[in-house]
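What you see is the complex with one protein chain gone and the rest in place.
Note that the chains are named A and B in the order they appear, and that numbering of residues resets to 1 at the start of each chain.
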Amino acid sequence: METAQLNLEPATDIQHDNRYYLNMGPQHPSTHGVLRVLLEMDGEYILDPQPVLGYGHRMHEKMAEHKNWMAFMPNTGRMDYAAALPYNHGFVSLFERLCGIEVPERAEYIRVITSELNRLVSHHLWLGAFLLDLGAFTPILYTFIDREKVLDILEDITGSRLTYCYFRVGGVCKDIDDKFVTRTREFIKYQRERFDVYNKLVTGNIIFLKRVEGVGVISKDMALRYGVTGPVARGSGINYDVRKNEPYSVYPRFDFEIPLGENGDSLDRYMVRLNEMEQSLRIIEQALDQLPAGPFLGKVPKKLKMPVGDSSFAVEAARGELTYYMVSGGGDIPYRLKIRVPSYSNLSILPELGQGILLSDLVTAMGSLDLVIPEIDR
Amino acid sequence: MPPELLRMIIAAVLVVSFVFLNAMVLGYMERKVSAHIQRRPGLMEVGPHGVLQLIIDGLKLIGKQLVVPEGSNKFLFRLAPLLSFAPCVLPFVVIPFSRKLQIVSMDVSLIFILAMTSINVVAILVAGWASNNKYSLFGTFRSVAQAVSYEIPMLLSLLSIILMTSTFSLQGIIAAQKYYWFILVQPLAFIIYFISGLAETNRAPFDLPEAESELTAGFHTEYSGMGFSFFFLAEYANMFTVCSIATILFLGGWKGIPLPLGDFTGIVWFMLKVYGLLFVMIWARWTYPRVRFDQLMSFCWKYLIPFALANLLITAVVVKLI
Partner (left out) sequence: MHPATEKLVSDLKGKNFTLAACDYAERGYHFEIDLAADRLREFAQCLLEQEMYLVFVGGLHVEPAIEVIYQFASYDRPCRVVLRVAVDNNNAIPTISDIYQGANWHERETRDFFGVTFTGHPNPVPLILAEEDVDLKPLLKTDANLKESAALRWVRVEEQPETDEKADKD
């Protein structure tokens, strides 16, 4: 084992005499994809967990330097496969801001509705997978029933179920119809009833509460030092949501709350995400009420000419702040595109978070971070 | 051939085939019940409603290669599944399925059953140790600690019944429940026994030795083919044994409302009660998350054992007074 290279120097402490290494992943049921965590352990206690990344690395940033925006568009949907639409959103908005392209209002509403549906789907997936990590097999099938309903709705208009490439610079590629609106409204009603089921099945369960309370506590200071964002930061009581903080699209027009936790433990992160699902429903509901008529795709020059220089665009993806930072040398191909993915910073907290906790707690803590590994590896 | 020998051969064949049949029925039941709990159809492909699926699965497992990992202790690795399977067959020899259907009637049947079910721990220990796999070893640590701890409240809860009946004979205990089931007078003992039984058989929410999300598959991570299926058979046989003890000691065994089935009435009632309890076990598994290891231990030592002791004490006092 390449211990020296991973800087796991033997502990000099005599208590840690019995330590050994355990390889969790890359094929392990609770690492959700191809993450490997090299654990230095003493009995069931973890002394030092070191994630080993890169199994799903595709070098999207390099690809971006060789393609114009249209050709790179599908790549944006392939980083965070669980919530691809916010990635679409950030990418097209970056270009629109740079090139000063007007987006029709209807298109912005459609973007918000679909993005929020996508966030909902992502939280469904997380809820099921998190409970699976805790050893409860059934909730994932319940959340997948609900997830399927949203995916069916989204499939109708976007043409795909997972790796969306639906937004275009200047709008979206296909208009939504009345059928979409009715189905979405029906779904909102249905989903509200389902929260009771989740709460009865999971939230009130004493075993569940005992497993998550006080596990994986992230303090505000820790979150700041690691640049943690999204529901993980909000679980620690940090009132930070790009949708409120640096409003983009038509988000300022909607009335929604940012759920916050207090202690920063896994339970808080769970509650934050569960409440976020309800807030997403609220946003969708309002957006459907206000949905203006009009074109869904604005007038866009055939070949975008970007100004020289750098610019940045941040959106709130399902897992936290997603920032595209582009340096352009003119022309329609970026000179450099840096993609800041939320899970990357959220996972980098693990070596500190996992020190001295039990293996079972590490699994819980990792599950509560809601990781999507292809997003981290890019 | 002396008739006694013939009887034993027939009994051995019957018992082993019952263990296989039980695994098949339970396997099917578990997959169907879990499917319906999870709102999906479950097995549907092989035979009507997939009833033949388990036969196909069995054939598949027999046909599979038994991979022996490198660096393992090959003898112990192969021995462990047999060590797990053999003792779990033996309790069926003394279980009274009805008034007449009991292969051997011993005065110490209960002790015999408890002794046999305890051997399973040794098998898990051997399996985990011989696999040369850290996950297996983890599963083994947990399993041994868990089984040793939970045996105490289990025995204590059974002792309170023994105090009431003054016999270790299972038929004797059933006979003592002539007017009422012991669950009515010993509800706490029943609950303690059933929880300990869940832990003893490594069932969720106490399935830590094979905690999938933490230890991949725990002690049987490295086992494939028949090696795995022996553990599988043993697990289901142990579940059956635990539930049949609960049935005999607390639910009146084979006694029940007379049915127009002649001598079969006892068997039907017995099986109904046992499979009812097994259903509860399956139900719990597909509903609850898994507890953490330290919680498992503190639950046993801080709650189950004191309550079992208190229950035993009260029972002793009451029995003495009456």
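FYI, contacts are C-beta pairs under 8 Å (C-beta built on N, C-alpha and C of every residue); 3 or more make two chains touch, one makes a residue touch a chain.
Keep in mind that what you see is a predicted model, and the values were worked out from it rather than measured.
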Among the chains presented, those that the missing one touches: A
Listed residues A:Glu61, A:Glu148, A:Asp175 or A:Glu278, member touching the removed chain: A:Glu61
Identified contact with the non-displayed chain, of A:Phe137, A:Tyr240 or A:Tyr270: A:Tyr240
Of A:Val34, A:Met79, A:Val215 or A:Ala314, the one touching the omitted chain in the full complex: A:Ala314
Absent-chain interface as seen on subunit A, which is shown: 2, 5-7, 53-54, 57, 59, 61-62, 65, 70, 94, 97-100, 168, 170, 223-229, 233, 238-240, 245-246, 297, 299-303, 305-314, 321, 323, 325, 327-330, 335-336, 338, 340, 344-345, 348-349, 352, 377-378
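We adopt the following convention: only the chains that are shown with their structure count from here on.
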Whole-Å gap between the CA centroids of subunit A and subunit B: 43
Of all residues in subunit A, those that touch subunit B in their complex: 20, 22, 28-30, 44, 131-138, 141-142, 145, 201, 205, 207-208, 210-211, 358-361, 363
Residues of subunit B touching subunit A in the complex: 34, 37-40, 134-135, 138, 141, 204-205, 207, 211-214, 216, 285-295
